[in-house]
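Structure incoming, see below.
Here the complex is missing a single protein chain, while all its other protein chains stay put.
Naming follows writing order (A and B), and every chain is counted from residue 1.
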Amino acid sequence: MRTLILCMVLLLGALPAGAVEPRERLADPALEARARTISGELRCLVCQNESIDESGADLAHDIRILVRERLTAGDTDAQTIQAVVNRYGAFVLLKPPVEPATYVLWFGPPTLVLAGLVGTAIWLHRRQAAPADTAPLTSDESRRLAGLLRDNEG
Amino acid sequence: MKRIVYLLPLALFFVLVGYFLISLRPGHDTHELPSAMLQKPAPSFDLADLGDDNKLALAGLKGHPVIVNFFASWCVPCRIEHPLLMRLSQQDHLPLYGVAYKDKPEDAARLLATYGDPFRQVGLDQDGRVGLDFGVYGVPETYVIDANGIIRKRFVGPLTAEAVEKDLMPLLKQLEPSS
Partner (left out) sequence: MITELGHFALILALFVAIIQSTIPLIGAARRHIGWMAVGRSCALIGFGLTALAMLSLMHAYVTSDFTVINVIQNSHTDKPLLYKITGVWGNHEGSMLLWVFMLSLCAAAVALFSSNLPPALRARVLAVQGMIAVGFMLFILLTSNPFLRTFPPAPNGQGLNPVLQDPGLAFHPPFLYLGYVGFSVAFAFAVAALIEGRVDAAWARWVRPWTLASWCALTIGIAMGSWWAYYTLGWGGWWFWDPVENASFMPWLVGTALIHSSIVVEKRDTLKSWTILLAIITFSLSLVGTFLVRSGVLTSVHAFATDPERGMFILLLLVTAIGGSLTLYAVRAPSLQGGGLFAPISREGSLVLNNLLLSCGCATVFIGTLYPLFLDAMGGPKLSVGFPFFNRSFVPMMVPMIVAAGIGPMLAWKRGDLLGALQRLWVAYIATALVLLVTFYLTYGGPVMAVLGLGLAAWLFTAVLTELADRVRLFRIPLADSWRRAVNLPRASYGMSVAHLGLAVSVAGFAASPFAQEAIEILKPGGAIHIAGYEITLEHVDRLPGPNYVADDATIRVTSGGSLVTVMHPERRYFQLQNQTTGETAIRTNLLADLYVALGDADTKGDWTVRVYWKPLVPWIWLGAVIMAFGGMVSLSDRRWRVGVAARASRRVSQPVAAAGE
């Protein structure tokens, strides 16, 4: 019963987990939601593999404040992110930008799957084609075979 | 054709080893982040000065190359580089300017009083905003800014004598041939 109630409560929506302190939160919920999303995409530079949204580090806190300031000042999401990138470089982006330097990264995996599928198809096809070099039965052999089969059934 | 396919794993492996070898070369620190602000104008700042009533502002530093060092009293590696900074300041007369990053004024003052003050001026960045604008992600960090206010180089971590000799001095010479 409780589970059912809990499931109903899911209607209230979901939020990502984080280390944002209550005092950092913006008053405007729409802005705050944008801030949380953007924070989730920015890497904490002094932690390992955490976003600034998750990290409790001082630097993460500072950048979270910066993000919120920019949003409050009216910047778009892209401009806000760019403000952080200007200071810390593209390294701060958890999602690497799609640019010539990262084509192999982004397009490599799907290319591999395609190449694998094609390669497997070719390999299978070659193997099916190969054993066709057994010659078909001659009419003599067909008659002998038929005779043998008849004997067997009898 | 068949042979080539079987050689592919080995070939790919050697490419991988090549990359690993490059990454392992001595002197190369894979963890160091290059500054995103290289060859870009330094962010303007206007900080209260430690001690007297002057301000430490970027505008006031233009006209000749300067070295800006972010430090803090709570930072242990900063103590390690401190004697080197003293030498650079007193013997080589380099234009060193300090920024006390996220530090209380009295703590920074006490540090400089105890270990010596290599800086011509020290700005107070108590909330770390100036550091944030510079892209500081830890202390100590040292920036070389040229006469026009463009950031030319960043040293992450305590300055070493080797870095000073191989990178800092040649750069300064390059920036100010008429010194």
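Keep this in mind: a residue touches a chain if its C-beta (ideal position, glycine included) is under 8 Å from a C-beta of that chain, and two chains touch if they have at least 3 such contacts.
Please read these numbers as outputs of a predicted model, since none were measured by experiment.
Visitor: Among the options B:L33, B:A48 or B:I150, which residue touches the chain absent from this view?
Guide: Considering the complete complex, B:L33 is the one touching the chain left out.
Visitor: Name every residue on chain B in touch with the hidden partner chain.
Guide: 2-3, 6-7, 9-10, 13-14, 16-17, 19-24, 26, 30-31, 33-34
Visitor: For chain A, which residues lie in contact with the unshown chain of the complex?
Guide: 2-3, 5-23, 41, 43, 47-51, 54, 56, 89-97, 101-102, 104-106, 108-110, 112-113, 116-117, 120-121, 124, 127-128, 131
Just so we're on the same page, only the chains that are shown with their structure count from here on.
Visitor: Calculate how many whole Å lie between the centre of chain A and the centre of chain B, each centre taken as the average of the chain's C-alpha atoms.
Guide: Computed from C-alpha means, the inter-chain centre distance equals 37 Å.
Visitor: Across the complex, what residues on chain A touch chain B?
Guide: It comes out as residues 45-46, 58-59, 62-63, 66, 85-91.
Visitor: Across the complex, what residues on chain B touch chain A?
Guide: Result: residues 33-37, 102, 128, 132-135, 137-138 of chain B touch chain A.
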